[in-house]
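Note that one protein chain is taken out, while the other chains of the complex remain in position.
Chain naming follows the written order as A, B, C, D and E, and within any one chain the residues start at number 1.
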Amino acid sequence: MFSLTVVDHIMVAHSFRGEEFGPAQRLHGATFVVEAEFRAAKLDHLNLLVDIGLAKDALRTCLAPMDYRNLDEEAAFAGQNTTTEHLCFHIHGALAAACKGGRLGPHGANVAAIRVLLRESHIAWAAYEAPL
Amino acid sequence: MFSLTVVDHIMVAHSFRGEEFGPAQRLHGATFVVEAEFRAAKLDHLNLLVDIGLAKDALRTCLAPMDYRNLDEEAAFAGQNTTTEHLCFHIHGALAAACKGGRLGPHGANVAAIRVLLRESHIAWAAYEAPL
Amino acid sequence: MFSLTVVDHIMVAHSFRGEEFGPAQRLHGATFVVEAEFRAAKLDHLNLLVDIGLAKDALRTCLAPMDYRNLDEEAAFAGQNTTTEHLCFHIHGALAAACKGGRLGPHGANVAAIRVLLRESHIAWAAYEAPL
Amino acid sequence: MFSLTVVDHIMVAHSFRGEEFGPAQRLHGATFVVEAEFRAAKLDHLNLLVDIGLAKDALRTCLAPMDYRNLDEEAAFAGQNTTTEHLCFHIHGALAAACKGGRLGPHGANVAAIRVLLRESHIAWAAYEAPL
Amino acid sequence: MFSLTVVDHIMVAHSFRGEEFGPAQRLHGATFVVEAEFRAAKLDHLNLLVDIGLAKDALRTCLAPMDYRNLDEEAAFAGQNTTTEHLCFHIHGALAAACKGGRLGPHGANVAAIRVLLRESHIAWAAYEAPL
Partner (left out) sequence: MFSLTVVDHIMVAHSFRGEEFGPAQRLHGATFVVEAEFRAAKLDHLNLLVDIGLAKDALRTCLAPMDYRNLDEEAAFAGQNTTTEHLCFHIHGALAAACKGGRLGPHGANVAAIRVLLRESHIAWAAYEAPL
């Protein structure tokens, strides 16, 4: 199995519901460094998995509606705690749609799975992976 | 599949038996930066995989009996070479027991697998992963 | 010149005044990974610059009033844009006071300068350094 | 499953055929930091997966024919775009042959799979993994 | 003293003249991860050292003529070995000119010094710093 990973980041505010979260129930924020890994069983005739330029653009397009925002006020997250785990899931969904919608070009059809990893600090991160 | 990873570290002395180890047969030491990855197929109603505070505490509790020690003198490792690989396996066992013993709270029951990765330097690391 | 550096982090929300900031005028947030470097011309009789445990505690104490908070609502930052540069300056002031106030123990008297560096992402950081 | 990873790097020139590559069609270059991960279901009686010295040597031997070279002129890559993905595949093949050829010693027989990951920058990398 | 650092990278081919360079006399290449540090004694009324957007743009503008190129064929480097050290010096000159030419906006006038650091691998880097 091949994989190609591109990296971007977002800077967001949010808060959590649930006493398990302790001080993180207060409005706070995070830089999430986002690693998007595209997996495919084969490369094309040019030895590409996906066009890395399109992959970066697709990731940026998925992240833009979140970047420099307070996620507590975004309709896309209404009723959801925007934990690092959930943001991975959310971004995975957006990237999967981008693949299926042709926004990664014809290579997108070869993508068998995507893994999205978000680093919230140097000592904690979460990920979500699933086949397309 | 979701995952959540927390990071801690230990500073230990040890030596190895077996001429394959060359100079590492002498008493020496290592900083092991420990990444503990918890995997689960789903999140709870708060969008948590496990409580990150409990995960950090559980990892610290597993590492404490090793930290700032000479592993050659620890009963837990009697008759074992404490290679990076074996320490991954050992810590995995301790974390799995913590999950099963309820020390990660009710979320622990959702943990399907754990991966423990130990970085021994910037150019070498080992890992052990297994389902619970 | 000797130096000793310890690392911690904070997760905060904030917004900026001034159109130079573009989308960062919206309420957003950041993880700041904080590196506090203590400099001294000599070590003590035990070969210590400062007690690393006290240094970590002092840094945590300086960061705690900011951590998991919306800096726009904190009195300490009233009328100030909490840019990464300014946060470095602010934390520097708090650490310098900790040194002078004896919270780093007797070694604090040897600290000639402090440098505070805040990483806001993998591709941007700021720092402030000054003698005590 | 256990794994052991060693790291090395190469500095190469190359160019790509295909307009998808845009400016990368020009002769340019890259530092590839190479992570070679060896996987095995069990350790030996010394708690080793593979001899880390032999693993480093095997990796260096696989990389040497590429290092400090223009890949466009290397017979091993004739007719191939030397994308990061393809280089992972190529190095995987060489390491797999090293395992099977006994160059990792008797432990090589336990290696069930190899994953080769090449970092081309701080924001992009590729990998190839396959069983032996 | 305050500082603000932004990061970008280039992927270049080149070769070196001089037998000291050994195998690096052959045409090869490198990814240089470039850290540009701007230093100033004070911040403006918005608590900015320089506008980070302008700083990133200025760095990209300085790097663009080198990116995805064979430096052996670039007039800007005629008769020069493009060592990591020299590239730091070259980029420093270009950034200093950008500051003085107003391309960092009015904040550029406050920049007292610039440090340019190029990482050629995970185990080697060079830097050049000088006042403006």
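One rule holds in what follows: a residue touches a chain if its C-beta (ideal position, glycine included) is under 8 Å from a C-beta of that chain, and two chains touch if they have at least 3 such contacts.
Bear in mind that the values here come from a model prediction, so they are computed numbers and not experimental data.
Taking the whole complex into account, subunit C touches the unshown chain at residues 1-8, 43, 46-49, 51-53. Subunit B residues in contact with the hidden partner, per the touch definition given at the top, are 7, 9, 11-14, 23-24, 26-33, 67-70, 120-123. As for the chain not pictured, it touches subunit E at residues 16-18, 20-22, 80-86, 88-89, 122-130.
In this text, only the chains that are shown with their structure count from here on.
Once subunit C is left out of the assembly, the remaining chains are all still joined by touching in one piece.
Think of it this way: of D-E, A-B or A-C, only one pair shares over half of the B-D contact pairs by residue number, and it is A-B. Comparing the residue numbers each copy contributes, subunit D and subunit E share more than half of them at their mutual interface. Taking each chain's centre as the mean of its CA atoms, B is the chain most distant from subunit E. Per-chain CA centroids place subunit C at a distance of 27 Å from subunit E. In subunit D, the residues touching two or more other chains are 7, 122-123.
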